[in-house]
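Take a look at chain A:
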Amino acid sequence: MAVMKFGGRILSNLFSRPATLNYPAEPREYPERSRGHVEFDPTNCILCGICSKKCPSHAVSVDKKGRTVSIDRKSCIQCSYCVDSCPKGCLSMRPGYCEPGASIPVDVFEVPEKTVSQKETD
Partner candidate 1 sequence: MTQNQTFETAEPGRIPALAQELRDGGYRLVQLCAVAMPEGTELVYSFDKDFDLRNIKAYVPEGETIGSITPWFWSAFVYENEVHDLFGVSFEGSQLDYKGNFFRVSTKTPWKNTANAGKGA
Partner candidate 2 sequence: MNDILFLLAFPFVAACLMLAIRDDRIRTAVAEVSAAIVIVTSAWVAYRYLGQPESFAFHSETIDSLMAVTEFVLGLAIIYIGYKHKKYLASVLGAITLVLFLGFEVFLKEGIETDNALYIDDLSIIMVLIIGIIGSLICVYAVGYMRDFQKHHPDDKDRRPWFFFLMYTFLSAMFGIVLSNDMTWLFFFWEITMLCSFTLIGYTKTDEAIRNSFRQLIMNQTGGIAFLLAMMILADRYGFLSIDTLLMQDGEAQWIMVAVMLLAIAGIVKSAQMPFHTWLLGAMVAPTPTSALLHSSTMVKAGVFLLLKLSPLMMGNACGYMVATVGGLTFLLASMAAISQSNAKRVLAYSTIANLGLIVACAGVGTPEAVWAGIMLTIFHAITKSMMFLCVGTAEHHIGSRDIESMDGLFERMPRLAGIMILGIVGMFLAPFGMLISKWAALTSFVEDGNLVLIGCLVFGSAVTSFYWTKWLGKLVCTASREGNCEDTVHCQEWVAVGSLAVLTVAICLMYPGVSDAAVIPWLEGAFGGFSEDLVPLLESNNMWIVLIMLVVLILLPLPFFRRTSKRVVPNYMAGEGVDSMSYRGSMGGTVEVSMRNWYMSGWFDEDRLGKIGEVLTVIVMAALLAAAALGVFA
Partner candidate 3 sequence: MGKRTIVPFGPQHPALPEPVHLDLELEDETVVRAIPSIGYVHRGLEKLTESRDYKDMMYVMERVCGICSFGHGWGYAGAVEGLMGVEVPERGQYLRVMFHELSRIHSHLLWLGLLADGLGFDSLFMHCWRIREKILDVFEAITGGRVILSFCEIGGVKKDLTPEMLRMVGEACDFVEDEMRKTGLVFMKDTSVRNRLCGTGVLSKEDAMSLCSVGPVARGSGVNNDIRSVSPIYKDLGFEPVLYDEGDCWSRCMVRVDEIMGSLEIVRNAIRNLPGGDVSVPVKGNPPVGEYVFRVEQPRGEAFYYVKSDGTKHLERARVRTPTNINIPAMVKTLQGCSLQDVSMLVITIDPCISCTER
């Protein structure tokens, strides 16, 4: 038994620097592997729709006719499953989270028509 076993600790805390990060005044650095948000690079996308099928929370949808891939930021759970399953490596997971706000965007990406030659060179 000891009265105020923690007393010394808190006193020394009082005279040492606080551990608090000065966020948001100083932005936070994230480690490389940090799963922040999904990025889409349309260059190689073949609109196969695998990402959309795999996504456990239906955050990606692929519109083959309209040639768009859209990511619903409000639903994405950053699981990386789409990234891992895309056969063309169009998707990547990047640090940095999607900003909070009064509304959260559904990012729609156009996938440009690819020429045959391009396809062949792949």
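FYI, contacts are C-beta pairs under 8 Å (C-beta built on N, C-alpha and C of every residue); 3 or more make two chains touch, one makes a residue touch a chain; residues count from 1.
Candidates were picked such that all candidates are chains of the complex that A comes from, given by their letters.
Source: prediction; values computed, not measured.
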Selected partner (touches chain A in the complex), from 1, 2 or 3: 3
Candidate 3 partner contacts - residues on chain A that touch it in the complex: 1-6, 9-10, 13, 19, 30-35, 54, 56, 77-81, 84, 93
